[in-house]
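Handing you this structure, nothing more for now.
Every protein chain of the complex appears in place save one, which is left out.
As written, the chains take the letters A, B and C, and residue 1 is the first residue of each chain.
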Amino acid sequence: MDDIEGRIIQNKEIVSGHYLLKVKLAKPMNTPIPGQFAMMKLPDSEVFLRRPFSIYDYRQDTAYFMYKVVGKGTHSLSRTGKNSTVSLLCPLGKGFNIQKRDAYVVVAGGIGIAGVHLLIKRLGKQAIIFFGCNRAEELALMRYHINLNPYVSTLDGSYGFHGNVVQLLSKHLKTICKSNIEVFTCGPENMFVSLRRLLEKMRIPCQASFEERMACGLGLCFGCVKKTLDEKEPYKRVCKEGPVFDLWQVCL
Amino acid sequence: MDDIEGRIIQNKEIVSGHYLLKVKLAKPMNTPIPGQFAMMKLPDSEVFLRRPFSIYDYRQDTAYFMYKVVGKGTHSLSRTGKNSTVSLLCPLGKGFNIQKRDAYVVVAGGIGIAGVHLLIKRLGKQAIIFFGCNRAEELALMRYHINLNPYVSTLDGSYGFHGNVVQLLSKHLKTICKSNIEVFTCGPENMFVSLRRLLEKMRIPCQASFEERMACGLGLCFGCVKKTLDEKEPYKRVCKEGPVFDLWQVCL
Amino acid sequence: MASMSVKLFGKNLRNPVMNASGTLGYGEEIEPLWGIENLGAYVTKGLSLNPHNGNPTPRVWEERQGLINSIGLQNVGVDRFFNEYFPLFKKKKTPIIVNFFGFTEEEYVACARRIKPDNLIIALEMNLSCPNVKQGGISFGKDPEMVYKIVKEVKAVTRIPIIAKLTPEVRNLREIAGAAYDAGVDGFTLLNTMPSLVVDIEKCSVPIRGGLSGPVLRPIALKAVYEIFSSLHVPILGSGGIMNYSDALSFIMAGACAVQVGTATFVDPYTIPKIIQELKNYLEQLRCPRISDLTGVAHG
Partner (left out) sequence: MASMSVKLFGKNLRNPVMNASGTLGYGEEIEPLWGIENLGAYVTKGLSLNPHNGNPTPRVWEERQGLINSIGLQNVGVDRFFNEYFPLFKKKKTPIIVNFFGFTEEEYVACARRIKPDNLIIALEMNLSCPNVKQGGISFGKDPEMVYKIVKEVKAVTRIPIIAKLTPEVRNLREIAGAAYDAGVDGFTLLNTMPSLVVDIEKCSVPIRGGLSGPVLRPIALKAVYEIFSSLHVPILGSGGIMNYSDALSFIMAGACAVQVGTATFVDPYTIPKIIQELKNYLEQLRCPRISDLTGVAHG
């Protein structure tokens, strides 16, 4: 883990409001575990705190991020030009823990794909991918995994299954679930809620990557907690004990 | 008076730490009176308030400023590139009042030349110029008036008279002061103090352009005052009743 | 069309945006840029019974996203204000709120008494941040008993509604506001500047001690508005770091019926007309019929 200076070498809109950012690092970072993230200091001095982003990919001193414009910081980032410098505190947090299983199911909602891209790369053909988004256009977020034959749902029915990704998964879960499987997921919290309802009966293990407002990203401030079932210390830091948690341990 | 957007078309160092700034205005400003100034909003969002600068020159929608780097704002300005935009609230304040005289003496100290450049242009050959600076190099600040045969002093003696500009003036005052003259001056306040001591005996009229920390530049905040001999309301606003004051009315 | 007008003490203001006292001169200074008749109401520079010269310079100092001022309440006195500057407001039919102060109870009372009711005078705004020179210099606004007493006395000498403008440097704002309320105050302006100071590390000196204003004050002032709105039912004017229409909205939603813009005008002298226009646009987009419907909605 270190604070590394990076130079933006690409910052491209891939779907409206969604960008792929390529940053050349001044020195290599420790090899990131899928699910780990970076705290990015933006060049805009009006953005006071760093912003957390999953490490989308990492190759030869170049870090990739995929982000969606939602507020002040991401808006400013989207207008940041090539050659601007950012500072990256990375890699941070506890990523996905890949244990020996018969099958791995990856469930991603929207920009949540950014949090599991590296995981999918690692799992390769072993990954059974479920991707849910709003409309066909957003499939572009998935383009690097098209060859893995992902199951796709769109809320407006413009491509694939018409509905949400958990409904889609429920249709296929029986056929997949012959044996020892594990689910990995990243996306909005209401997706986790339905996912949990679905997996509950079969007690399928599930690791989920959570988001929470952060100040430090290092476990210093205790600002980014999620409540868990741990009675002694219910609030766990997303940046340190997470962002990946055992879905069955978290209070949603 | 208006707030006018401007685009920087030149920002050149002319002597070390001294810059000439050329700004193309989106619309013309009212013709500035010599001694008037602008409040400049810098593009750097860390510089909170505007900064006051004399209007050095103005021609065809292009405003010129000459500035010296002294702190945060001017430092940031010096590193601002071409095509950056600034906002200019201008022209502001009460400039020099040119009445019929037999001769006009202009006394400028260092970057104070920026405050009398437009005045000298207006007076032309009628102006008898005294310019004081630290070393020969700084003569570059005066280059547009070289043809007017200015009297020059340098503190280190590297050019012209060895000493300060008021000492230089005192050597020549007798010969100039045949009749009805007036002095116009801009520079540091300690220069005004010696100047006043020199002119006192002969009761020579003198208009001086003052500086004071400003917040609004418009007379709104009463932050930029100078104490005057007016008993009823001693504190006058530099941005509104000034920056040019009758030297004999100000408490130094 | 959405209505921007708000009612304050029975009078209609064309919109809920005012300047903050001391940040728009005597009013006429802004006229070359935009007309004072655009204001919901003009708040006067702090006036006193007798003229005051104010402090020596430096009087203003830039801070990160803030301003420290120590103007020292320079003003021409209440009489000269009404003789020389008020006619412009008369001519333009622009309502005013008269901000006033004193260094003794007698000065407050005499000043309030001096101001004759006028259709255009919406209220008198008491600046309670002033030191009480007879009580060792502690600000009137810091002590509930002093607040009660002075509001009561001022109320007794005028029919014009009284707004208490409170200082943030208190232990318990509710207690102070409660004291003013018990004494019959008609409304509040929240907040005045925060006492602060600058150290010049090059000169090893303290060049200025004064009140901090600007964006840095906003979350503190918002809390004040939110708290007082939920406990006392009189109009609140919000003040502190309002830079744009969304800041203005956050004050309104927290409980302000109108807002005052100060330091922002120094950064951009068109801030006030811009905020008015953008609030209008906002209302229309939201199809909200009246801005006054938004006061306090953040309380849910």
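Criterion: a contact is a pair of C-beta atoms (placed from the backbone, for glycine too) under 8 Å apart; a residue touches a chain by one contact, two chains touch by 3 or more.
Note that the structure is predicted; figures quoted are calculated from it, not measured.
Student: Check the whole complex and report which displayed chains the hidden chain contacts.
Tutor: Answer for the hidden chain's contacts among shown chains: A, C.
Student: With the missing chain put back, one of A:G17, A:G163 or A:G223 would touch it. Which one?
Tutor: Final answer for the missing-chain contact: A:G223.
Student: Considering the complete complex, identify which of C:K90, C:K134, C:R209 or C:R290 is in touch with the unshown chain.
Tutor: Reading the full complex, the residue touching the unseen chain is C:R209.
Student: From the listed residues C:L8, C:L249 or C:L283, report the one that touches the chain absent from this view.
Tutor: C:L249
Student: Using the document's contact rule, name the residues of chain A that touch the chain not shown here.
Tutor: 1-3, 41, 46-50, 87, 89, 212-216, 218-227, 232-235, 240
Student: Since one chain has been left out of the picture, which residues of chain C touch it in the full complex?
Tutor: Against the missing chain, chain C presents residues 63-66, 68, 138, 142-143, 169-172, 194-201, 204-206, 209, 212, 215-216, 218-220, 222-223, 226, 246, 249-251, 253-254, 297-300.
Just so it is clear, only the chains that are shown with their structure count from here on.
Student: Could you classify the connectivity of these chains, where an edge means two chains touch, as line, ring, star, complete or other?
Tutor: Here the contact pattern is a line, an open path with two ends.
Student: Please state which pair of chains has more C-beta contact pairs than any other pair.
Tutor: Looking across every pairing, the one with the most contacts is B-C.
Student: When the centre of a chain is set as the mean of its C-alpha atoms, what distance in Å lies between chain B and chain C?
Tutor: Spacing between the chain centres: roughly 36 Å.
Student: Which integer distance in Å separates the CA centroid of chain A from that of chain C?
Tutor: Distance between chain centres, rounded to whole Å: 48 Å.
Student: Quick check: how many Å separate the C-alpha centres of chain A and chain B?
Tutor: Comparing mean C-alpha positions, chain B is 58 Å from chain A.
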